[in-house]
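Please find one structure pasted underneath; my questions will follow.
== subunit A ==
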Amino acid sequence: MTAVLSLRDYTLDYLTGSRPLRVLQDISLDIAPGEVLGLVGESGSGKSTLAWAIMRHLPKNARELSGTIRLGETDLRSLPPRALTRIRGRRIGMVFQDPSTALNPTLTVGRQVTETLVNSRGLTRRAAWELALELLGHVELRDPEALMRRYPHEISGGEKQRILIATAFGCRPELIVFDEPTTALDVITGARILDLFARLRAETGVAALYISHDLALVSRVADRVAVMKKGRLVEEAPAASIFARPAHDETRKLVAAVPRPENRLVHDRPGDRVLLAAEAVSVRYARPRLFRPPPPPATHAVGFDIKAGEILGIVGESGSGKSSIARALTGLAEFSGGIRFDGRPIASARDMDGAYRRAVQIVFQHPDGSLNPRQTVGEILSRPLKLFGTGATDLNAEIGRLLEQVRLPAAYATRWPHQLSGGEKQRVAIARAFAAKPSLVICDEITAPLDVSVQASIIELLLALRAETGAAYLFITHDINLIRQIAHRIAVMRRGELVDLLPIDAVDADHVHPYTRDLMAASPTPVG
Partner candidate 1 sequence: MTDLLRRLMRTPQGAIGLILLAVLAAACLFGPWLAPHDPEKMDFLGRFRPLGAQNWFGADQFGRDVLSRLLVGARSTLPMALAATLLGTVAGAVVGTASAYLGGRWDEAIMRTIDAVMAVPGLLLALLLVSTLGNGAGNAMIAIAVTFAPGMARVTRAVALTVRGQDYVKSATVRGESASWIIFREMLPNVMAPVVIEATIRVSFAVMLFATLSFLGLGAQPPASEWGLMVAEARQYVHQAPWILIAPSLAIALTAIAFNLLGDGLRDAMNPRDER
Partner candidate 2 sequence: MSSVTRRLFLAGTAAGLGALPAFSLSGAAPAFAQSAARRGGVLRISVDQAASVIHPLRTRVNPEYLVAELLYSGLTRLAAGMKVEPDLAESWSPDQTLTEWTFVLRPGLTFHDGSPCTAADVVATFTAILDPKTASPGRTNVGPIKEVTAKDERTVLFRLTSPYADLPVALAYTNARIVPAKVIETDLDSLSRSAVGTGPFKLVSFEPDRKIVVERNPAYYDPARPYLDRVEVLVYPDRTAEASALISGDIDLMLGTAPGEYQRLEKASGVKALRLPSGQFLNVNMGCDQKPFSDPRVRKALALAIDREAMVGFVAGGYGTPGNDTPISPAYRFYREQPLRKADLAQAKKLLAEAGYPNGVDLTMIASDKPGTRTELAVAIREMAKPAGFRIQVQTMPHATYLDQVWKKGNFYVGFYNMQATADAVFSLLYTSDAAWNETRWNNKDFDALVAEARAKTDETERATLYAKAQQLMHDEVPSVIPVFFDLLAARRDYVEGYDLHPRGSVFRLDFVSLAAAAPKRG
């Protein structure tokens, strides 16, 4: 039986500035009818470029050096643009990472769906409309009739992705390329999309290329998994065996980096002294204005405490208010309610004096944004040292020590942020936090933008620093598996409210909030 998709020795360069950059090197792969091939790799490994190459949508500076791409019997590389247009949608579909940008904001959903169906299935408008209604109903969307008349901004991201997936399947192509279709969605929504994918795939038997950075996730949806590194396919194996018997180093690294809840990294118990207590903290961003109703609060009466040396995880979907807690605790957002720190009451940002600011540090999500691009690493680190007067006489030596503490060479002090990698930037941000010798460090989604392997090393670093300094962590994340590895307790937030605050070993218990259970269930644990 011929493969639906077949690549042979495909090599591609990007022309950049001075010399060409090899992006794909001798790629060969096959997808059999009805098969799902998972493609994993860290960012920059070339997996998305491969998808674009298959879709024949390469940037202008791409140069294909060799190899073939066949869809069934068709040689895609040799097709003229007009013929490609006829292939796309009809024989090969694609689902994108971010559903919100894949729909034209000024056309109704129905129009865009029917337009695609008319085009790829040769239906009449009326028939396409009927089919669209049926497809949308089939992907568990309520009231498809009304949905079709809405504009993309009027429906949620999950609904959009469902619509896009329904459309892609509805075109009955031979192959669908999925480019991280759940990454932009919330955990629970993403999990449901995955379920939907599995169901539709079983129903239609369409072949798929499923691209993701998440090995755990891919191993659950794919039949086979291919691992990419620096433009090469380094390993291909059945999904069932890849975790159990990773062959290549890269795969092993990926497997090792996948957080597993059962693999606890923290074994001590925190002390009993309450370091910080939040009492009914509410954050409301927009102030009431003339002619305008006040917006709902971002967090509503949230209360919890952190003990000295404790790691408290806060989990929840985006928009659940977890970051607002961090902003309230650091005085970045105005809040009502109260905070007690070391027994001292803090009613507003004005009460946060030098001592508090020194003791409570924060590390932000985006390493690119958290370092001032116009300051060198040394300058960045010198500020807290100067500000909090740790008594160090030799500033440069102290900066060197801080850098070494976060496993960076002391020579990095003279570098500019843009000369560092994402992981390195995050280390500098961590060093900046620890320069103040804090007793509480708030980590706001600090691992989210990083590749899994880098993520693991950052976690390792944080735990080492905790061991050194005894600092407590308020660890905000949406990665359930990760937090279950390190937190002593987990706070679950939903729509601004704290729904659960559980010791780590109680999260799987029966008495937890239903939402907590959903959240835990939606986190894919690796197979095998």
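These made the cut because all candidates are chains of the complex that A comes from, given by their letters.
Methods note: a contact is a pair of C-beta atoms (placed from the backbone, for glycine too) under 8 Å apart; a residue touches a chain by one contact, two chains touch by 3 or more; residues count from 1.
These numbers were taken from a predicted model, which means no experiment stands behind them.
Peer 1: Which numbered candidate, 1 or 2, lies in contact with subunit A within the complex?
Peer 2: Here, the candidate touching subunit A is 1.
Peer 1: Quick one: which bits of subunit A touch candidate 1 in the complex? Just the residue numbers, please.
Peer 2: 287, 330-332, 352-354, 357, 360-362, 364-366, 369-374, 380, 383-384, 387, 429, 432, 436
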